[in-house]
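A single protein chain has been omitted; all remaining protein chains appear in their positions.
Here is subunit A:
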Amino acid sequence: QLEQELVEYFRTQVRQDPEVPSAVAAIRTLLEFLKRDQTGETILGLRENLTQTIRRLEEADSSVAVSSGGELFLRFISLTSLEHPDLSQCKKVMVERGELFLKKISLSRSKVAKLCHTFIKDGAKILTHSSSRVVLKVLESAAADKKRFTVYVTESQPDSAGQMADKLQNLNIPVTVVLDAAVGYIMEKVDLVIVGAEGVVESGGIINKIGTYQLAVCSKAHNKPFYVVAESFKFVRLYPLNQQDVPERFKYKADTLKAVEDLAEEHPMIDYTPPSLITLLFTDLGVLTPSAVSDELIKLYL
């Protein structure tokens, strides 16, 4: 009942504002839950209810960002000691902290864009993959800085999320859509590759739309820099060793996971790019090398 309402709330958030990252929508939902919840008696019970809600939201949208954002939110509000003996006081403190966290991360996309757009030089040719709102923000701020550059976007099947091309045309940036298979062909022409990420793992690698790994391998072979832009709430405590090691619940869309029994028939929607292929990561914590990601994760989670 309350959970159904919350899932609806989450879906409306995403529908109303397509620009909002799914993790932010999830965190707003969790804050709503905190405000509405009447049944919690103890702090431990409250935490358990929050974890339950995160699981429910993961079933609605199986991206890595929802899982990582939810876990970070939980840690942020309950990490320091809550000394008030009265539960409603504690809840108020938690809600305040939650609002603070939300405000911080709502600004993270602009922070990332500010860091990254200086790496785009005048006359650059950029290759990007699929549709990422962070990359869009970066290109927007580079265009606002009066830089001239051209963008190649991959078609990114199976769900051809190449709506990036329309948005870039609206910004008057010359854009070309290329086939996923033409990445190797186009690589010699481009100067740099910028992709977003759905999740950043402990090793410094990323989980992103399928096709990113190929892009990274090609750019390494051509010695082109491969940049990743991601907000810090996408850092997740996974450590995949290879493609098979990524948990199933992230590989497929939420509806597929519920509907289909034998997942071996389904095509995975994400892949894992190891840190050796990534040049730099742009996050709101700063510009990091892949080996520094583990350092930041230890700071965030310990």
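As a working rule, a contact is a pair of C-beta atoms (placed from the backbone, for glycine too) under 8 Å apart; a residue touches a chain by one contact, two chains touch by 3 or more; residues count from 1.
The rule we apply is simple: contacts and distances are computed from a predicted model.
Which of "Calcineurin B homologous protein 3", "Translation initiation factor eIF2B subunit delta", "Sister chromatid cohesion protein DCC1" or "X-ray repair cross-complementing protein 5" is the UniProt protein name of the chain not shown?
The record names the chain that does not appear here as "Translation initiation factor eIF2B subunit delta".
Which of these, A:21, A:70, A:98 or A:204, touches the one chain of the complex that we don't see?
A:204
In the full complex, which residues of subunit A touch the absent chain?
202-204, 237, 239, 241-242, 245, 275-276, 291, 294-295, 298, 302
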